[in-house]
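For this view, one protein chain was removed and the others were kept in their places.
Take a look at subunit A:
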Amino acid sequence: MMTETQSMAAPSAVLERQKRAKFRRNMFYLALIVVGLVAPFLAYPVFLMKVLCFALFACAFNLLLGYAGLLSFGHAAFLATGGYVTGYLLASYPGLTPELGIIAGTLLATLLGVLFGVLSIRRQGIYFAMVTLAIAQLVYFMFVQAPFTGGEDGLHGVPRGELFGFISLSSNLAMYYFVFAIFIFGFALIQRTVHSPFGQVLKAIRENEPRAVSLGYNADAYKLVAFVISAGLAGLAGSTKTVVFQLASLTDAHWHMSGEVILMTLLGGVGTLLGPLMGAGIVVSLQHILAQSPLGNWVSVILGIIFVICVLSFRSGIVGELDKMYRKNFK
């Protein structure tokens, strides 16, 4: 949905510019990391952790929509699978350390991603959206009926435990830095994927699939890998969220959640690396603020209105619009 243009300047000039751009980007990321490290002293850590979990979820979703052009309406299934698996394991096996629980949850979500992916990439465009939505609903019903999820009540009192067996996560500050590390890992993985040759082919497929196929690329294989990475990271976000809040519930599996992550990505900017982070921050803050105001019951209506406004007149999202402004005025 966003295209990157590259001018045909002399090779050395291009190289020089790319180098400078890379340097600027690295400095920017460094600044972000510093902000992330200081943040828990300025804001409530639990709130920040919620933002980071949803930001990772949205980043994972954006990898698929923004860089492969696939609109999944079923990403809640991965978030919930990660959450339930981690929650169940940590609650039933007290000796298990949280990082192992999170790895297990992520692995299962990745596996589910393979299954989902193999089925859904058989159809394109809006059919892809409908298929993912339908399979996610199937997963939802399975969670409702499965014995280990606690049905309508969900899983409560999941212990945070001790990281690597010796770092207690019971303090919110320790928990925050663990979540922050996970987010950095996920974000770096996505950043690497997008800027790798694999990411370039993915963009080529998004822009013109028949052409990419005619050039000899196996489009389905590329899409599947992108889907699986995205599903795995969404599962990682769900697993982490469960450890933070010590609960896993059906809310995470509901299709509303799949819609929310689309909104976060759209609002922040589809196909931009920082957009989902910003979108998640705004949506989570909005929900937080609205929940305490008299408008508490109107959250879904307000989200719907933002959705409509975004689609009608704000399609590049906040980061996308800022980027456009920057390009117009400073280049």
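The rule is simple: contacts are C-beta pairs under 8 Å (C-beta built on N, C-alpha and C of every residue); 3 or more make two chains touch, one makes a residue touch a chain; residues count from 1.
To be clear about the criterion, contacts and distances are computed from a predicted model.
Engineer: What protein name does the UniProt record of the undisplayed chain give, "Pyruvate dehydrogenase E1 component subunit alpha", "Branched-chain amino acid ABC transporter permease", "NADH-quinone oxidoreductase subunit D" or "Biotin-dependent carboxyltransferase family protein"?
Structural biologist: From the choices "Pyruvate dehydrogenase E1 component subunit alpha", "Branched-chain amino acid ABC transporter permease", "NADH-quinone oxidoreductase subunit D" or "Biotin-dependent carboxyltransferase family protein", the unshown chain carries the UniProt name "Branched-chain amino acid ABC transporter permease".
Engineer: One chain isn't shown here. Among A:S12, A:Q145 or A:S214, which residue touches it?
Structural biologist: A:Q145
Engineer: Sort through A:L155, A:A248 or A:L266 and give me the one touching the missing partner chain.
Structural biologist: Looking across A:L155, A:A248 or A:L266, the contact with the absent chain belongs to A:L266.
Engineer: Thinking of the whole complex, not just what is shown, which of A:L32, A:V46, A:L96 or A:M130 touches the missing chain?
Structural biologist: A:M130
Engineer: Using the touch rule from the top, list residues of subunit A that touch the missing partner.
Structural biologist: 1, 71, 119-120, 122-123, 125-127, 129-131, 133-135, 137-138, 141-142, 145, 255, 259, 262, 266, 297-301, 303-308, 310-312, 315
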